[in-house]
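Questions regarding the structure given below will be posed in turn.
Missing here: one protein chain of the complex. Every other protein chain is in place.
A and B are the chain letters, set down in written order, and residue numbers restart from 1 in every chain.
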Amino acid sequence: MGKRIRVCLKNREKGLWVMKHIAIGILGAATLGLMASAASATTLDTVKAKGFIQCGVSTGLAGFSAPDDKGDWQGIDADFCRAVAAAVFGDGTKVKFTPLSAKERFTALQSGEVDILSRNTTWTINRDTALGLNFVGVTYYDGQGFMINAKKLPGVNSALQLSGAAVCVQSGTTTELNLADYFKANKMEYNPVVFEKLEEVNAAYDAGRCDVYTTDQSGLYGIRLTLASPADHVVLPEIISKEPLGPAVRQGDDQWYHIVKWTYFALLQAEELGITKANVDEMKNSPSPEIKRVLGQEADTKIGTDLGVSNDWVVNIVKAVGNYGELFDRNVGSGSPLKIARGINALWTKGGLQYAPPIR
Amino acid sequence: MASQEVLREAPSRASLINDPKVRSIFYQCLVVALLVSGVWWIVHNTIVNLTNLHIASGFGFLKGRAGFDISDTPIAYTSDSTYGRAIIVGLINTLIVAFVGIITATIIGFVVGIGRLSKNWLIQKICTVYVEVFRNIPPLLVIFFWYSGVLAVLPTPKESIHLPFGSFLNQRGIYFPRAIWGDGSWLILVGLLVGIAMSWFVAQKAKQRQMATGQQFPVFWTSLALIVGLPLLAYVLSGFPVTFDFPKQSTFNLSGGFVVKPEFLSLYLALSFYTAAFISEIVRAGIRGVAKGQSEASAALGLRSGQALRLVVVPQAMRIVIPPLASQYLNLTKNSSLAIAIGYPDLTATTGTVLNQTGQAVECVVIMMVIYLTISILTSLLMNWFNAKMALVER
Partner (left out) sequence: MQEHDMSWVRTEMMLAQPAPAGVTGLGAWVRKNLIASTGDTIMTIIGIALVAMTLPQIINWAFINAVWTGPNRTVCATVAQGGIQPDGWSGACWAFVNAKFGQFMFGTYPIEERWRPILVGILLVVLMVPMLMPSVPRKGLNALLLIVGLPVVSFFLLVGGVFGLEHVETARWGGLLVTLSLSFVAIVVSLPLGIVLALGRRSKMPVVKMLCVIFIEAVRGIPLITVLFMASVMLPLFLPPGVTFDKYLRALIGVSLFAAAYMAEVVRGGLQAIPKGQYEGADSLGLGYWQKMYFIVMPQALKLVIPGIVNTFIGMFKDTSLVTIISMFDLLGIVKQNFADANWASAQTAKSGLIFAAFVFWLFCFGMSRYSMYTERRLDTGHKR
C-alpha cells in the first residue's frame, strides 16, 4: 500500500518535472521566435541578415499608409519603404510593416523595433535633437489646415471666423501645438476635443461632436473621403503651419542614414530625368551620360557600392515603385481618390520644393 | 534501553545543505542577487540606450511650457502652463470622474442588487438582464456605446433642447447657468455649514430620545429644512449676492455657463453602469449572507419590509459588502483610465500627451504609475479604516 502511494507520488513527481521542463522549453522557443537580436551590428547588416526591412507606418491614413482590403499597406509612406527595400535587396517586397500610434512611433524607432519610421511624421528640431532621430528629407511638404461642414456652417470661409468653435484634433501631434498657437495668436477662443487615434477623431467629427477638424491638409482630403457625406465638407484655405513630413532613422548609423536619404533623392532624380517604371530598362541604354551614371551603367561605377548597395540600385527602386512623381500621383495625386495637386511638392524645375543633390 | 539513550542524544546536525534555515537564507540571497542584477541590467540598458540615442532624460521637462490645450480644466490652465500642471489637471479630472462615478455606481448597484432579490418577478428579471449584460462586456465597449449613443441621440447646438433653469442639452454637453458669487456670498456658505452642524446635532438628540423614550422624531425633514433653509435665508439677508451667467447661443456653440461635456458624461455613465453591475452582485451576496432569521425576526417585531431592510438587514449586510466594494471602487478608479479612448483628459490621457510631446517615455510612465499607486493605496487605507469602524459595531 505504502509502496503504491510512493510509486504514484513518484510518477506524478516525474510528471511535474517533465511538465516544468516542457514549459521552460516552450517559453524559450516562443521568446526566441518572436525576439530579434542583433547586438552591435550596423542596421544594414541586420537588415540584410534578417532579409527584410521593418518599416513603421501609421495605423491607417489614406494616401500615406493604410491597409487595403487584402491587408497590404498602400500609400506614399509605405511605398517609400518599398523603395528602400528595392535599393538594399533589389526587391521592393522585402519589407514588413508595423503600424504605430503617434505615441509609440519614436520609441519603436529608438529601440530598433523598426528600421525606418515612415509615418507622416513632421520634421522638427526637437525630434532631431532630443529624441535621437535623424530625418532624411521631406517626402511630402504639408501644412496644417481646417475642415468644416459647410452644410451646417454656411458662411464660414476662413479660419479666422472660427472663434468659439469646438475643434477636433489628434493628441500628441505637432498639430495640437500649432492649433493652440494659432488661436492664441489670433486672440480667438476654442474648445479642443482631443483624441488619441485618428479613427476616433474622424468618428467624433462625423458625429457632429465638433465643428472643425484640423490636421495636415493632405490628411484632411483623405479623411473627407471616409465621412458619411464627403460633399458637405470643405477644407478652408488657411494653412497655419509648416509640416514637412518625412521618414526618419535612428541616430548613430550614418551608413543606413545615407542609404535611406539617397533613396529619397534617387526617386526625385529619376523623375527629373524622366526615368519611369515603364521606361527604366530602355533608359539604361540612353545616350545621356547623366542618366547612365544615375542608373549605374557607367563603366567602373562605384556610386552604389560606396553607398553599401548594388550599383543598379536606382534601377531597382524605379522598377519597384516608380519615380517620385509616379509615387505621388498613384497615392495622393490625380491617380488616387484624394486628387491632391502637386503644389509645392512639384520638382524644383516646375516651381516646387522637391530638389535632389546630384548623384555623382 | 539503548534506544532511549539514542533518543536522549542531541539530534545529529543535518548537513548544511539540508538545514532548512541555511537553505532559506541561501534562496533569499539568490532571489535578491537575481533581482539586483536584473534591475541593474535594465537600468544599465536604459542608460546606454538613452545616451546612445541622445534622448533627453530627467524630470526637468515638467517645468517646460506645455503648448497644448486641454478640454476640461477644473483648475486654471492655458497652453502657456507647464507640463507638470497639465498632469495635475489630468489627475484632478481622474479624481472627479472617479468620485462621482463611485457615488452613482453605489446607488445604482444597491438598487439593482435589492431589485434582484425582489419578490416582483418582472423587476427581478429586468435587474438580472441588466447585470448579465453589463458584467459580460468589456468596459471599453460600454464606454464606446455611451459615447456614440450620447452623440447620436443628442441634437446639434442649434437645435438644443431647453431644460428648466436656463439649461440646455445638446451634442456639446449639458449647459448649466454658472453661479457668480458676489460680495456677501460667504454668508450663504456659513448658513450651509450651520445647517449641517445643526442637523447633525438634531440627529444625535433624536437618537438619544428614541433610545430613552422610544419616540421618533422626523430627523430627515428637519435636516432638509435646516440645510436648504438656512443658506436660503442667508441668501435673502445678504441681499441676493449670487448672479447667474446663462449660456447663450453664439456662432458655433452655446457660450457662457457651466458645461458638462459629453466625453465626461459618457465616461461617467459608462463607469457607473458597468461597475454598478458588479456592486449589485456584491450587495445581493451580502444581503443573502444575512441569516434569514434576521428578517423573520424583524417581521415578527412588526417592522415593515422596507424598515426591516433598512434597519436590520442592510447594516449587517454592509459588513460582508464593504471589502469587495472597496476593490470595486478601486477598479472604477483604474477603469477611468479608459477615458483616453474617448478623449476625456484624465491622468492617462494628459500624461500620454506629455509623453508624446516630450518623448520622455520612462519618466512619464513612471509618473503615471506612481500617481495611480498612490490613489489606490490611499483608497485602500480609507476603506480599511471604514471597514474596521463598521466591524466594531459587532459585539
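Methods note: contacts are C-beta pairs under 8 Å (C-beta built on N, C-alpha and C of every residue); 3 or more make two chains touch, one makes a residue touch a chain.
In this text, all values refer to a predicted model and were calculated from it rather than measured experimentally.
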Among the options B:128, B:148, B:250 or B:294, the absent chain makes contact with B:148
Among B:126, B:219, B:232 or B:383, single out the residue that touches the unshown chain.
B:126
Among A:150, A:225, A:303 or A:344, which residue is in contact with the omitted chain in the full complex?
A:225
On subunit B, what residues meet the omitted chain?
24, 27-28, 31-32, 35, 42, 45-46, 48-50, 52, 118-123, 126, 132-133, 135-141, 144-145, 148, 152, 330, 334-335, 337-338, 340-341, 348, 352, 355, 361-362, 365, 368-369, 372-373, 375-377
Can you list where subunit A touches the absent chain?
9, 12-13, 15-16, 19, 22-23, 26, 29-31, 33-41, 46, 59-60, 62, 67, 70-71, 96-101, 103-104, 107-108, 110-113, 196-200, 202-203, 206, 225-230, 337
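Here is the rule we use: only the chains that are shown with their structure count from here on.
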Quick check: how many Å separate the C-alpha centres of subunit A and subunit B?
41
Which residues of subunit B touch subunit A in their complex?
49, 52-56, 67-71, 79, 148, 151-152, 156, 171-172, 250-253, 255, 262-263, 340-343, 345, 349, 352-353, 355-359, 361
Subunit A residues within the subunit B interface of the complex:
102-103, 106-107, 110-111, 127, 129-132, 152-153, 161-166, 171-173, 176-177, 179-181, 184, 190-196, 200, 203-204, 207-209, 211, 250-252
